[in-house]
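With one protein chain withheld, the remaining protein chains of the complex are depicted in position.
Read from first to last, the chains carry the letters A and B; within each, the first residue is number 1.
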Amino acid sequence: MTAATKEHEPNGAYGPMRRKEDARFIRGCGTFVDDIQLPGMLHGAILRSPLAHARITSIDTLAAEGHPKVKAVITGQTLAELGLAWMPTMSQDVQAVLATDKVRFQGQEVAFVVAEDRYAARDALELIDVSYEPLPPVVDAHRALDPDAPLIRDDIAGQTDNRIFDWAAGDRARTDEIFAAADVTVAQDMLYPRVHPAPLETCGTIADMDKVSGKLTVWSTSQAPHAHRTLYALVTGLPEHKIRIISPDIGGGFGNKVGIYPGYICAIVGSILTGKPVKWMEDRSENLMSTSFARDYHMHGEIAATKEGKILGLRVKVLADHGAFNGAAQPTKFPAGFFGVFTGSYDLRTAHCEITGVYTNKAPGGVAYSCSFRVTEAVYLVERMVDVLARELGIDPAELRMKNLLRPAQFPYTSATGWEYDSGDYPRALRLAMDIAGYPELRREQAEQRARPGPQPGHPGTLMGIGMSFFTEAVGAGPRAHMDILGLGMADGADLRVHPTGKAVLAISVQTQGQGHETTFAQIVAQELGISPDDVEVVHGDTDRTPFGLGTYGSRSTPVSGAATAVVARKVRERARIVAAAMLEAAAEDLEWADGRWQVRGDPDKGKNIAEIAMAAHSGLELPDGVEGHLDATTVYNPPNLTYPFGAYICVVDVDPGTGRVRVRRFIAVDDCGVRINPMIVEGQVHGGLADGLGMALMQVIAFDPEGNCLGGSFMDYLLPTSMECPSWELGTTVTPSPHHPIGAKGVGESATVGSPAAVVNAVIDALAPYGVRHADMPLTPAAVWRAIQGRPLRSDLAIT
Amino acid sequence: MQITMSVNDTEYSAEVEPRLLLIHFIRDNLGLTGSHWGCDTSNCGACVVWLDETPVKSCTVFAAMADGHRVRTVEGLERGGELDPVQQGFTECHGLQCGFCTPAMMMTARWLLDNNPDPSAGEIREALSGQICRCTGYENIVRSIRWAAEHEAADRAGAPGEFGDSVQEAAG
Partner (left out) sequence: MQVPAHFEYEKATSVEHCLALLAKFGPESRVLAGGHSLIPMMKLRLAQPETLIDINDLTELGYLRVSDGELRMGALTRHAELLSSPVAGEHFPILHDAERVIADPIVRNRGTIGGSLCQADPSEDLSAAFAAVRAIMVIQGGAGTRTVPAREFHLGPYETVVESDELLTEIRVPILPGSGSAYEKVERRAGDWPVGAAGAALWLDGDTITEVGIGLAAVGAAHFSAAEAEDALRGEPATDDSFTRAGQIAAEHCRPISDQRGPADYKRHLAAELTVRALRRARGRVRGGKG
């Protein structure tokens, strides 16, 4: 099943290994932000706008200030005096920290109370009196550019409408030509609705300004502590060396914890004003309503093919709803993220997409939630379009995919929109998925079922559906020449210290939120140095103790920091070679690394392992030129390219047409993420992403009513999958190493989230084929499925009427 | 008001506001931060602890309601320095990632196994259905609890399960 080359063959320290971090979590000894209590700590709470669009006419905080436990009340006015009422977003926009002029989405931050305890802080919110003059909201993205649409961003000089950007990729003229000449073209509108990553731990922070030293320490749920430090320095004007970000254990991130939110700035200001540490933790409604939504892509896809099913081209138009502030966190040159990889896994001659970003009166965000900078939306688009084409041509979707997948010999492959896919064997992955699923048998079962009379009203009965998706991910941002966030190139550092006894401490810039970095990265060092992973301590999440880097999101930890780790370990090893040569009284070039130690070529009895070499490096041994002593090394890794993991997913569902209920019977996922450092952890990552994708396909959505009220503001309304909806996942593996990654690994954290929604939707639509249903938008709730059968599909981003 | 309760077999008394939620009492007053809160609306189950003999969502119980009762949290799972088989199962089978839902999941798992020592995968899923995990997709949690069930059965049969037989140790 695996085709790893010899040099990439998993051995030594690679393999399933119990996680080092588990010891604290299973005992309830993790340290999450809200677990931290500091002496004299105060608690913050945010007053939020009940309206989606309104002018603030007055704010009266007197009563709140009079509350006996209240220490400070901060408004936009307070912040304006400090020059902090607005902060830069990660997409060259600004966002209000606390509103001064207008509120632009329901749940926007209006005032911040600092009190002795969290209960009192909440009580005081009720004592603040805000007068609003309501304005008409823009709720439907399709109306945002209407000539009479209310102007949301009147704060931006020269802004006359709600347009944020127009962006295009591909060759328009050639695509139009191909479409004009094609045998078959099919078009389909589809919405990838607004969802929220909703990690189980909400976002929060503790800010502690030490007036004496002038040092600000911030404990924060941050996936990117170094980026946060630099941003705080830029926003507040505090010198960067006087800012320390500590990101302790994080209860899931999924992209929600990349950005900086108004509450963080308010807590810092609160600490500066009161001289005490200030903690602010979101409640769940605040989390769902204000911090970092994802998706909200209204897409129109067109696909062109020959009548035999050779796909020729794709043409896409997207209306991107970015909410009230453009807060998307993505590389600067990519306003639509990596949507440009929408040609997916197929050998297309041409493609073109154009994307228009608009403001609406909804929460800001845009890129979050395990989407690999919008590869999620791109994969969903192309994988739905391929199924639409299959239906049009009467070809089995598996056959159509197999016919058009890129072939191994085509790699490295430059796509029609200019992305260079590093490596892949796509047909092998699809074949494996079909083997595990027993695809022909499934189709046979379905044909037999369809030949019998279908379910009757009043009788429970189900229709079987089989759906598949084949995805190519683009992760590990990224090459500095092309990719930066706020001008910060996306390269990450790694420091490796080797103590005299041969025990090692690795410091990395990325931040685990459950991915098991303390284990995986120790395994990489162990593999390179021939020591046990137990002898490697991984330090992360503290900007005073780790090298600079942009953090963990976009599945970039293994592609970037994993590479940095291997590189720095190899630097240590090379240094050790020089020391070993001195110890063995041999020339360095006569030594070879074998069996986890340096030994004299041709004389394996003469060798030294890292522990022996480390002790010598710290000793009085006279060292040759090229090594100062000690083995410690440092590096910065600038990835030459993204890595392109891929996979084939097959979903089997049973749909009850009488109720619209969908049950996922089976889900088969074959993932190829190159070399697997810890296959147990990789499989866990895939499991979680599959559940995420199933949730988005079937239940998760943040919709808005005509007044702009958020209709997904609690876990009673924003539904996440439970153990009951998730099947027992069936996984398969192929290994196609990345040619440019030092250990052949690719990212995998988001693969399953990216790949699975299309498989579920394709399966449900397949089940509904007897009703002539060709498409229905996520989430496919019972109501949505039933209405699709009736030929009156629901629009899932608006209130159901 | 004055309340007294036993938490993990230790007696605690405190003067609290009647509105203090049990989860806050456990976390903030007692410093037992292994139990978490995640949603406010008793949907996510990150706050599950035992009240007397049954798991409850402690974000939806006032500390006052536990006055005179017994509470058990994740910090009370270990006995005499020995991990509970459920704790072992979670690490053996990679039943946790970020670790935030884990303590509550384990408390429910312990209760399930006490009442149904040999649960099917379906019964395990049913028991966990009021608790959200965002990381694992549940499959490895189910396996973890099955691991614990099987090892407890082996223990009862007098053949103690080998710790560490589901995940190989990586060679050093």
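Annotations for the structure displayed:
In this section, a contact is a pair of C-beta atoms (placed from the backbone, for glycine too) under 8 Å apart; a residue touches a chain by one contact, two chains touch by 3 or more.
Everything numeric in this text was worked out from a predicted model, so none of it was measured.
When the full complex is taken into account, the listed residue touching the unshown chain is B:A127, out of B:V7, B:A127 or B:I141.
Residue-wise, the contact with the chain that is not shown comes from A:T781, picked out of A:T175, A:T376 or A:T781.
Among B:A64, B:C93, B:M106 or B:C133, only B:A64 touches the chain left out of the display. Checked against the full complex, the candidates A:D249, A:E725 or A:D766 give a single residue touching the omitted chain, namely A:E725. Considering the complete assembly, subunit A touches the hidden chain via residues 118-119, 122-123, 126, 281, 283-285, 457-460, 658-661, 698-699, 703, 711-712, 716-717, 719, 721-725, 781-783, 786-787, 794, 799-801. Panel shows subunit B; residues 1, 17-19, 21, 24, 37, 40-43, 45, 48, 51, 54-57, 59-62, 64-65, 67, 108, 126-127, 129-131 of it touch the chain omitted from the view.
Here, only the chains that are shown with their structure count from here on.
Taken together, the subunit B residues at the contact with subunit A in this complex read 17, 19-20, 27-28, 31-36, 38-41, 43-44, 46, 73-75, 77-78, 83, 87, 90-92, 94, 96-103, 106, 121, 124-126, 128-142, 164, 167-172.
Across the complex, subunit B is touched by residues 12-19, 21-32, 34-35, 37, 119, 198-202, 249-252, 254, 283-285, 513-516, 523, 526, 531-535, 680-681, 683-685, 687-692, 714-716, 720, 722-724, 726, 728-729 of subunit A.
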